[in-house]
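Everything below concerns the one structure shown next.
Left out: one protein chain. Kept in place: all the others.
And then chain A:
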Amino acid sequence: MLVAAKEKQGIVGGLLPSLRGATGPLIGLIVLCLFLTFATDKFLSIRNFLNVLDQITVLGVMAVGMTLVILIGGIDLAVGSVMALAMMVLGYLHVVAGVPMGLAIPLALLVASLNGLVAGLLITRFNVPAFIATLAMMSIARGLANMITDGQQIIGFPTWFNMMAIVRFGGFLTLTVAVMVVVFIVGLLYQRYRHGGRVLYAIGGNAEVARLAGINVQRATVLVYVVCSFLAGLAGMVLAARLDSVQPSSGVSYELDAIAAVVIGGTSLSGGTGGIGGTIIGVLIIGVLRNGLNLLSVSPFMQQVIIGAVIVLAVTAETYRKRK
């Protein structure tokens, strides 16, 4: 019976199988939506749904990178700081140095990626534990972000930049949401259908088995940290567009939100299982939860407590299910 269901899922093909293993979080998301539909009169509307999407863009983009890192059994604590650094580089280059946006954005993303490169090399070449390497990068990137303007914010971006986060093309899709959706789809396809994506599961499952199987573990590891930092930078671009300004204190503790989304989505911190499909659900759960709690006028402090409880619930439910 179970076997038949499993095989059937495989035949369905497409992106649906990406959610395999994330059925628990998916059920949680549905239950949450049903609850909010009945508990508030504003929740179930297209307008509110679009709001939720707008609100999760930064977290969504960042969490995809974090998923890849956690999938190989690593961790990246620097993403929040790297995001702030990328934003400040963007602001400095465009507003202060007069570099056109078309060049400033790629350069900001490059700076972000370099952070990941450094972290990745520290981890693979010098055997620094990922936790420590990225903890160091977190501090370094935050310091650099602050140094650019001595802690001041930068404003003065072109109007179209902010419009990316406001104008809804076709009546529903802002460009920033589109960026997130593209990141989701590329991430899902990469993880599931690309050589390089499958390799991550092997590394997370057992790095020594992967190495002996002829997988270039070091290269893949560095690449994953570079991609994660690149996406943190991209999340920074999205946030800059949304805020129409950049400040070095942006993204504090965002790394923890990203880790929370990944974990709620069913990816194991020990690596090797889970994936971006689950993370998308995890991001949606956090987004819907925040939105719903706001609609219910729950205080932001209470919201933190509830989100903490949800993390515990998600992980224990998953562990319990596995044991059965």
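Operating definition for what follows: contacts are C-beta pairs under 8 Å (C-beta built on N, C-alpha and C of every residue); 3 or more make two chains touch, one makes a residue touch a chain; residues count from 1.
In this section, contacts and distances are computed from a predicted model.
For the complex's missing chain, which UniProt name, "Sugar ABC transporter ATP-binding protein", "Xanthine dehydrogenase family protein subunit M", "Pyruvate ferredoxin oxidoreductase" or "GTPase domain-containing protein"?
The record for the missing subunit names the protein "Sugar ABC transporter ATP-binding protein".
Where the complex has a chain not shown, which of A:125, A:168, A:198 or A:321 is the residue touching it?
A:198
From the list A:23, A:206, A:245 or A:294, which touches the chain that is not on show?
Result: among the candidates, A:206 touches the missing chain.
Pick from A:98, A:171 or A:214: which residue touches the chain that isn't shown?
Here the residue in touch with the unshown chain is A:214.
Identify the residues of chain A touching the omitted chain, counting contacts across the whole complex.
Against the left-out chain, chain A lists 3, 6-7, 10, 13, 17, 192-196, 198-199, 201-202, 205-206, 208-216, 272-273.
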